[in-house]
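A protein chain is absent from this complex, but the other protein chains hold their places.
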Amino acid sequence: MTMCMMLTSIAALFSGGILSVLSGGSGSRPSRIGLVTSLTGAVLAIAAAATVLWTGTEADLRLAWQVPFASFYIAIDPLSAFFIITISLVCGIAAIYGTSYLHPYKDRKNLGAAWCFFNLLFASMLLVVLSRNGVLFLVAWEAMSLSSFFLVMFEHERHEVREAGWVYLIAAHAGQACLMFLFILLGGQNSSLDFDKFTTPMGTAAAGIIFILAVAGFGAKAGFLPLHVWLPDAHPAAPSHVSAVMSGVMIKTGIYGLIRIISLLGVPPQWWGWTLLFIGAVSGVVGVLYALCQHDIKRLLAYSSIENIGIITIGLGLWLIGISINNTALAALGLMGGLLHVFNHGIFKSLLFFGAGAVAHGTGTRNMDLMGGLQKRMPGTALAFGIGAAAICGLPPLNGFVGEFLIYIGAFGIVAQGGASGGPVAGGLIALTALGLIGGLAAACFTKVFGVVFLGEPRSSASKGAHEAPGSMRFAMTALAVLCVVLGLAGPLSVRFVSKVAGQMLGTAGIADISDMAFRIFLKISLGCGALIIITAILWALRRILLFDRVNNTGPTWDCGYSAPTSRMQYTASSFSWPVISMFQWIVRPRVHRGIRKGFFPSYAELSSRTDDIFRRYLFEPVFNAISRLAQAIHALQEGRNQLYVLYIAITILVLLLLKVR
Amino acid sequence: MNTWTDIFILVLVLADFRLLATSRLAAVIQTTVLQAVCLSAFMLTMADRPWPLLLISLALVTLTIKGVVLPWLLGRAMREAGVQREIEPMVGYSSSVLIGMALLGLSFLIFVPLKASISIQSTFLLPGALFTALTGLLMIVSRKNALTQVAGYLVMENGVYAFGAALAVEEPLLVEMGVLLDVFVAVFVMGITVYQISREFDHIDTDRLSELKD
Partner (left out) sequence: MKIMASIIHILLALMLSPFLMGIINRVKAKFAGRKGQPLLQTYYDIIKLLKKGSVYSATTTWVFRMGPVLGLAAVITSIMIIPSGGIGGVLSFSGDFILMAYALGLTRFITVVAAMDTGSAFEGMGASREAQFSIIAEVVLLLGMATLAIGTKNISLSGIYSCLWGGSASPLGPAAFLVAFALLIVLLTENARIPVDDPNTHLELTMIHEVMVLDHGGVDLAFIQYGESLKLWLFSALLAGIAIPFRTGTAYGDMAVNITGIFAIAVLVGIIESCMARLRLLHVPQMLLAALSVTIAALLWILR
């Protein structure tokens, strides 16, 4: 039954895509078709997945397929169900948002194609998470990459969008190549590519190579440093609902793939956990440092996604270290924390991208240094974005705290046990330091975003004339904001759900007391968060009562006696983050350009700063330039004369004949 | 007595951080005095009571040379050269402290697999001694002022001394007296040299001395 619902959902998505292309490119009919089918697909998928998680029974379907080594083998187990819920929730709400967001483009662009690819992206992500056969997995993965590529290129008339799409395509296919090698290796050891037939002996070189390929291939999609260079260009270039889907769930399919492949391989050696831990710590810290340097709001959110992938990977690293030293508590807490953060991040990152899209839609710019004072002009967006910003900093009583807390107590637990296990204690300490540093930096980053964009005075005419986002965009944002608050208070419930997944991965018996302990702790946390909200309400009421019949005036902000304060005297985004950036400038290397006209009373002065991604500039660009030079050298072989080409063919045939005769 | 050894090594390590973080030459010299006190003290606490007379006299000699004579020489050089601070080191002070933290962790990591094979009283001793030697090396490599470099040499020798006191089994006293004599002569000579450099060039910035090459 659950499988039927799942298949119906995918079918609905496919048919919706085809119908919206066929319905003609203009008008709002493609949007309506796309919306209805996306929502249908989302609801059915969530229903199927929730049934599997709630009852614990798995469902599968196996059909033959004429392609060699392939079979249409899909299954829903708790891990897949968890990711299905995340994907469907975010995609469904993104569809609601997208109808209004794409409305201004309805006459200029082919909306049918846009909705077709959106549905295709949604369906292929579901297939990735469902498939249990190597070939099916790779086909779904490729479909996901291609459909998101076409969505990124929605505004292909702009130069930076074309370049971003190009980099994205290359990165996606480089990752895909690693995955192909991965499956070839896995399949070569066994005779088929079905997941349940994979048995690779641990401790051999093959297992190690498989792990490295998995980290490279899935990491390129997830955004591990230094394979992240496509993310900060591709996510801002796409339309906002697509950015939300890409940042919120598409990069998480990389995490899914990593978990799935590792779980097929048995008990890992300890260095696997250490690798993930280091990658996670470095991605998290450097990601949020780069986020602090940005002026473009969507690029900042893209780097922040890299940071959160870092946090999730720290959790996964602790999971693997826990398995390898046979410490179920550490493994369970790391895995549960990482998975919960996958879900929660999907929610609040989509919310933030929706807000950024609404702001770009209302002001016409993405540059934060030109914004300000948008709270008064876009109150609904501001409230939702504020809740999203507080959630991403991991502040209680919102949902960001829940996942991070589990990873924290996993790390603290192993650190407190101490004693004989020296290595894991160091691992726990690294996790703690990284999480603490990331938390502080993220707080600085998101106070900057919220403060500079929505509060204060407008810094330019673009933001003075901003207008509020249309109805369904606001509905989508409000729905996600409410979800943030509810999930924050309903911590125990989230723990119950995710412990089903942990039970599948680690064995239900072992994690029973861990999940009970986590459940009880979260009951107390929810008590504390509830107390926080109640005390806030009491104090607010007290304040209203006290100020009720007193003199309440309005005046200007205290300006220390300056006679002509302007809105440009406020701190900008760059100046707010400058103290932190200068503390870390040996990593980030910002470049500052100062221009002042000479003379005693210069009438013109300017200061600008920019930060390039050092991985892109010093790692990837030299490599690709070298490849380009090599290609130019080989280009000499192609002179354009067909006699030469026929000669090449003749020589090749002769050589092959000689080899065969030997 | 084991705990007291550990406490003195802990103070030695904290003194190393102080050396990496400060720019005042007077503070550097005072910290080397503190390190000398710690070294003499832990030599005493590592041995069993009652202390032989030879050990007490050795501790007193160490204290005198490292804690009184050498700092006085350095202080005199400082007064005659007229410098008070290290102005612009090659590695900044915050970065030095962060590198110091990394070196401390590294020192611990190096000795973790050796814990069982070396039977000494304290597991903090060897990493602390190695860290002190590395701190001295870091000071020599990253500072430009000649006096700070001499102080770094002293600190490095403190670390080696601590190693020797911990590990030397046969005739530790002879080894240590020899090293001490070496250091005394070296610092004496360096003090004179620094004074001459300062008199000739009006500064003791070793970075600028590279102008002398042709």
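Observations
Lettered A and B in written order, each chain numbered from 1.
FYI, a residue touches a chain if its C-beta (ideal position, glycine included) is under 8 Å from a C-beta of that chain, and two chains touch if they have at least 3 such contacts.
Bear in mind the structure is a predicted one, so any value in this text is a computation, not a measurement.
Every shown chain that the unseen chain touches in the whole complex is listed here: A, B. Only one residue from A:G372, A:G388, A:G403 or A:P424 touches the chain missing from this view: A:G372.
Touching the missing chain, out of A:F450, A:F497 or A:F620, is residue A:F450. Which of A:V67, A:I209, A:V267 or A:M583 touches the hidden chain is settled by the complete complex: it is A:M583. Shown as candidates are A:L146, A:V415 or A:A490; the residue that touches the absent chain is A:V415. The residue touching the chain not shown here, chosen from A:L61, A:L185, A:L264 or A:L395, is A:L395.
If you put the missing chain back, the residues of subunit B touching it would be 3, 6-7, 10, 13-14, 17, 21, 93-94, 97-98, 100-101, 104-105, 108, 122-124, 127. Where subunit A meets the chain that is not shown, the touching residues are 372-373, 375-376, 382, 386, 390, 393-396, 401, 405, 408-409, 412-413, 415-418, 422, 425, 429, 432-433, 435-437, 439-441, 443-444, 446-448, 450-452, 455-457, 517, 520-521, 524-525, 527-528, 531-532, 535-536, 539-540, 543, 546-547, 550-560, 565, 567, 569-571, 575-580, 583.
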